[in-house]
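Yeah, one chain of the complex is gone here, protein chain that is, but the others are all in their spots.
Going in written order, the chains are labelled A and B, and every chain counts its residues from 1.
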Amino acid sequence: MKAVETVPAPEVIEHPMESLLRMDRIPHIWCSTCGIGTALTSFAEALKRIDTPLEKVCVVSGIGCTGRVAGYVKLDSFHSTHGRAIPFATGLKLANPELKVVVFSGDGDIIGIGGNHFIHAARRNMDMVVICVNNFIYAMTGGQVAATTPLTANTSTSPYGNFEQPFNLPHLAASCGAVYVARWTALHVRRSAKSMAEALNKKGFSFIEIICPCSTLYARRNKLGDGLSLMKFYHDNSVIKHGADTRELDIEFQKKIIVGKFIDRERPTFLESYNNGLKQVLKDKFVPYGGAHAD
Amino acid sequence: MKADPKGVLTGNHYLDGDHACAEGAIAAGCRFLAGYPITPSTEVAERVAERFPRVGGIFIQMEDEMGSMAAVIGAAWGGVKSMTVTSGPGFSLMMENIGLAAMMEAPCVVINVQRGGPSTGLPTLPGQADMMQARWGSHGDYEIIALSPNSPQECFEVVIEAFNLSEKYRVPVLVMADECVGHMTEKVVIPKAEEIELYPRRYTKLPPNKYLPFKPGEDMVPEMIKAGDGYKIHVTGLTHDEKGYPVMSWEAQEKLVRRLVEKIRLNAEIVHVEEIDTEDAEVVVLSYGISSRVAIPAIKKARKEGIKAGQLRLVIVWPFPEEKVRELAKKINAFVVVEMNYGQMFYEVERCVAGDCKTILVPHGGGWVHDPEDIYKAIKEAVK
Partner (left out) sequence: MSPGSDGKFWRKPLDYDKLEIPHGEIHIIKERCKGCGFCVEYCPRDVLELSTEFNTKGYHSPQVVKEDACVHCGLCEMLCPEFAIFVTEKPKEEVKKVES
């Protein structure tokens, strides 16, 4: 019988992403085969390609599995209350317009409880990038039905199957006025990094939906295997259609998923409209906001 | 530091309480307001919407009160003095995020122009029934500071005081006005900017590699930074350690939450009361806000009849001025608590007095102010 080999001391090798991560909190809490880490890696790749310096990039997240992203990035990051990441980001951006504010949160957080804030921020064209990781479920709390759960899917609060029609997120974002709307899956690492970089370099309300596998809850409850099986499903069933009509982007349970960049347009941002409008009306009596200064 | 003259409307004005609150905020250096219209506080936002573009502020009307409070906290971290205004129903909606502000130690001011409640209640009529909610409204253990003005002039002053306290203690500060004071128009004298003392935000001078976002100073309050300055901190509503990282343990809870509570509770200097004729008093009327003005004729009538009555008016209502109340309780016969509710601060009085003197409540459901006769009757009852 072979003697037990001693485990060699791990080498100290540094992953290139480590400068962007709070390494004292790694390994993270996400499950094996969860796609959130992959989405975060795409985001890190995107950050290499943006014009804004990293000190000015802030990440705001809400509550949920994806909401934990804020805790792992080495940027000014804010983990706020459930659904309120977008208004929190609004306050942050308006207080210091030099900041590049990214809301990185889940579908339940942004579209469920945060739905109202989402539609208004899009309507106002608030200058922020919203990266919505969509795993079709409320994962952190144990796998309840979400506003994005496909019809017939099984979740802990829809144990006989979901009978509610889910949202079509790109369509929702586009109709509310978002200037950049894209959908990718976690598997589309390069394309989602490119989309994220485009959105980060763009002014206005950008929305990127990243469809991610949830292995412990969505996949397991629906007998779909694990996250890897879901990635394989995305591989075989995602169809890239740039510029597709957002009305046709509904997701049915285990059917084709249309991905791509759907909307890329220009509109004045909230601050641009606000400042320009006031200047026109008040002329030289208008004193523009002077920048962050709590004194 | 002194107020920015650009924002101070020095001079004599004829303003209602809401407008005076708006002027107080601008004088205090507030340059961000995110709010949602609700009677009777809407005028504060309306005046700010008009004034901010002329003094370099940003006003945004959010889609609801939860968004308003979240934006206020975000703006605080963005480096600006921020506030919101609301009344009862909106106050209830803001509670979760007031807890977040307390947990994140974000300096901000929330003005609640109280109206009749509960629920939709009496939107255009006064109440003072949110006082306990101000203290305990959000879940969990935390402490806030709450003030109550009793005139438009005091609205102006109290809002400045609120901003100063919020910066000093890194805590959300609530201004608990009421519809009566909010909608009454009186002379408001706004002094010159050099006469207004402001407490600056406690930004750290430490470099990023030495700074710990939640490491307290001697007074249990940590130093602050603003986003975008390269500190790359993490701030969360989860229980966290000094670095700001979430820690799921009872030790971290004990360390953090005890400090959040004690930084207010044990700071004995957070007291602001006004005493009228209490030196020789046998009965002291304890009240705040509009009720304190309504009590004056009753006290005067009692004095005329030889009853030694006085008034202890609370300006800082939370933390409750326990020492002052206990000190008086040992000398007087009775406290007569006059408030526009069915008993809220009354229980604090009873708790502090602990039987050293009588405590009598003169309640009122709200919708109108007390009848001074009822207060006078209670004073007479007190000396029997």
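In the analysis below, contacts are C-beta pairs under 8 Å (C-beta built on N, C-alpha and C of every residue); 3 or more make two chains touch, one makes a residue touch a chain.
All values derive from a computational prediction rather than experimental measurement.
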Among the chains presented, those that the missing one touches: A
Identified contact with the non-displayed chain, of A:54, A:151, A:189 or A:263: A:189
Contact footprint on subunit A, counting only the chain that is left out: 7, 10, 13, 15-18, 21, 26-28, 30-38, 40-42, 45, 187, 189-190, 193, 227-228, 231-232
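Note that in this section only the chains that are shown with their structure count from here on.
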Rounded Å distance between subunit A and subunit B, as computed from the means of their C-alpha atoms: 37
List of subunit B residues in touch with subunit A within their complex: 1, 6, 29, 31-32, 34, 53-58, 60, 62-64, 66-68, 70-82, 96-97, 100, 107, 167, 198, 200-201, 203, 226-238, 245-246
Residues of subunit A that touch subunit B when the two form their complex: 22, 24-25, 55-56, 58, 60, 70-71, 74-81, 83-84, 86-96, 98-99, 116-117, 120, 270, 274, 278, 282, 285-290, 292-295
